[in-house]
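Let me begin by handing over the structure; questions about it come next.
Right, subunit A next:
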Amino acid sequence: MSALLLRDLRLAFRAGGGFGLGLAFFLIVTVMVPFSVGPNSATLAVIAPGVLWLGALLACLLSLDRLLALDWEDGSLDLLATAPLPLEAVLSVKSLAHWLTTGLPLVLAAPVLGVLLNLPAGGYLWITLSLLIGTPALSVIGTFGAALTVGLKRGGLLLSLLVMPLYVPTLIFGAEAARRGAAGMAVETPLLMLGGITLGAIALLPFASAAVLRVNLR
Partner candidate 1 sequence: MSIWEYANPKKFLHTSERVLPSLWVASAALIVGGLIWGFFFTPDDYRQGSTVKIIYLHVPAALMAINAWFMMLLASLIWVIRRHHVSALAAKAAAPVGIIMTLIALITGAIWGQPMWGTWWAWDPRLTSFLVLFLFYLGYIALWEAIDNPDTAADLTSILCLVGSVFAVLSRYAVNFWNQGLHQGASLSLDKEENVADVFAFPLYTCMAGFILFFIALVLYRTGTEIRARRMKTLIARERMSDA
Partner candidate 2 sequence: MPDLGKYADTVLSAYAASLLLLALLLVVTLWRGARVRSELKSVEKRIRGNG
């Protein structure tokens, strides 16, 4: 189990920095927003928490296709499926590795990028906290999507299409918490809901992911 986690982390670091790239994408989306909506700082401040959440979500989404597809292509997944590890555990570990290499860096970077978007001072704590609570759900849900599409030739965009609607509740509660936090309103309810989604997803989705992966392998 820990061997798998270590291997995935090592691969992420070694493959030309799978680690830094999610982060870089996040940075670039954030930077592109002023180019596209215009440089007015009042507008930017209003949309800042939302942009940070959306950017994190997209960065996460884009890294999903390397979550399982690489192992599928070179045959490792067949071998892992016949190894003495339950597939549910394999997938949970892979979600964890994905979160550590993608979600966690995004959480840490968000406050820095908030500066670029004129995020109001009260918002920094809440954007970080909401991302910290919400991104694990993104990884786990994403693993399900990756397992669904793993057999398909370059299922990249299909993967996005399938996963996006599943991300809706997480995004809504997460962004709502961040926005309320930035506006100085109460954030307990959305944060609690967000936590509930994350815990539920971590507890249940690996079983669904393993089931679809088994179907795809056969």
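Behind the choice of candidates: all candidates are chains of the complex that A comes from, given by their letters.
Operating definition for what follows: a contact is a pair of C-beta atoms (placed from the backbone, for glycine too) under 8 Å apart; a residue touches a chain by one contact, two chains touch by 3 or more; residues count from 1.
Keep in mind the model is a prediction, meaning the values are calculated, not measured.
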Which of 1 or 2 touches subunit A - same complex, any copy: 1
Touching residues (chain side subunit A, partner candidate 1) in the complex: 144, 148-149, 151-152, 155, 158, 161-162, 164-166, 168-169, 172-173, 176, 189-190, 193, 197, 205, 208, 211-212, 215-216, 218
